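The complex appears here minus one protein chain, its other protein chains still in place.
Moving on to subunit A:
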Amino acid sequence: MKYIDEFQDPELARRLLDDIHATATRPWALMEVCGGQTHTIIRHGIDQLLPDTVELIHGPGCPVCVTPLEVIDKALEIAARPDVIFCSFGDMLRVPGTDRDLFRVRSEGGDVRVVYSPLDALKIARQNPDREVVFFGIGFETTAPPNAMTVYQARKHRIPNFSLLVSHVRVPPAIEAIMTSPSCRVQAFLAAGHVCSVMGMDEYPALAERFRVPIVVTGFEPLDLLEGIRRTVRQLERGEHTVDNAYPRAVRAGGNPAARAMLDDVFEVTDRAWRGIGTIPDSGWRLSARYRDFDAEHRFSVENIATREPAACRSGEVLQGQIKPHQCEAFGTTCTPRTPLGATMVSSEGACAAYYLYRRLGVTPTKLEASPVA
């Protein structure tokens, strides 16, 4: 497949790795923001092919993982109502709420449906005018424009039985929260490429300057990650801290203006709680006043819900890069993808799930011997 195969080429990967090995002379800690990047890194063993001095810290960029427990519980309550068809992306099904998950709600008679696109949920609303259709609108800046377009169309075409349960999050405030945390070890960021496909790069120079960290916009194939790492290490070694675009085939400086305009219309910035981390100011979006009628929280009055996280789960520390998943005592014992204690063990972009899938057996490629893209 074009734009995938060429960016997995083992020979070019070796050249990039050689260059990183030749460049890195001191210890550096880089954070990859996006869970999709964590997945590629662990799957291809990229972290183990890097020089020992270059550490990758996995960031909080898994939307499934950071959706607050309180919102999951709201989703479960709405989904259990007999008048509701609850539509969601598939990887939310097994995310544990306080005492159950969406999968369980479905087995208990709830009408929970998995859709590929939010537009599919709108179609279901059109086809079922006598039912309430709720879409679970989670995700970062990448997923917010599709959800925004769907609400926009529901309003335009007057589809009153559609609503959105919104829990959108934004990357730049999370970077700020990580950098101002007292235990922060992060010295540079690989910014999430597809977030920047939408938002462009305008928000990053101020962060790079304020915290004196290189921020390199990075893609998702193995060569994209190696190139992001290579450029970051180069900046670190030279004492630079600029915003750089290592993913130009999919990221323009201004992002996608049409999508940004739609976001400004449909959403407004709000404080948002991140699961395991806590509330980060201005880190999320909610529906703007014009679209409030389509807000499922208001429609179903689920505003007041008390929640409790399992004590054993250390996903908050995992999400902030303070521990690696296998350092959690529950990892692979009481917590597995079949019996997840935390959301980071559920989603394929969650760090715990990635480690469970690819690291549990202790298969570790030796440096330069194994191709990173076997």
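The rule we apply is simple: a residue touches a chain if its C-beta (ideal position, glycine included) is under 8 Å from a C-beta of that chain, and two chains touch if they have at least 3 such contacts; residues count from 1.
Going forward, contacts and distances are computed from a predicted model.
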Query = UniProt protein name for the omitted subunit, picking from "Alpha-ketoacid dehydrogenase subunit beta", "Ni/Fe hydrogenase formation protein", "Protein-export membrane protein SecF" or "Putative Zn-dependent peptidase"?
reply = "Ni/Fe hydrogenase formation protein"
Message = Among A:98, A:128 or A:153, exactly one should touch the missing chain; which is it?
response = A:153
Request  = Determine which one of A:76, A:102, A:154 or A:259 touches the chain that has been left out.
outcome  = A:259
Task = Out of A:48, A:98, A:117 or A:181, point to the residue that touches the absent chain in the complete complex.
result = A:117
Query = Of the residues listed, A:41, A:251 or A:266, which one is in contact with the missing chain?
reply = A:251
Key: Sites on subunit A contacted by the missing partner chain, in the whole complex   = 1-4, 6-7, 11-12, 14-16, 18-19, 22, 34-36, 61-64, 89-92, 116-120, 139-140, 142-143, 145-146, 149, 153, 157, 194, 197-198, 220, 223, 227, 248-252, 255-256, 258-259, 262, 347, 349, 366, 368-369
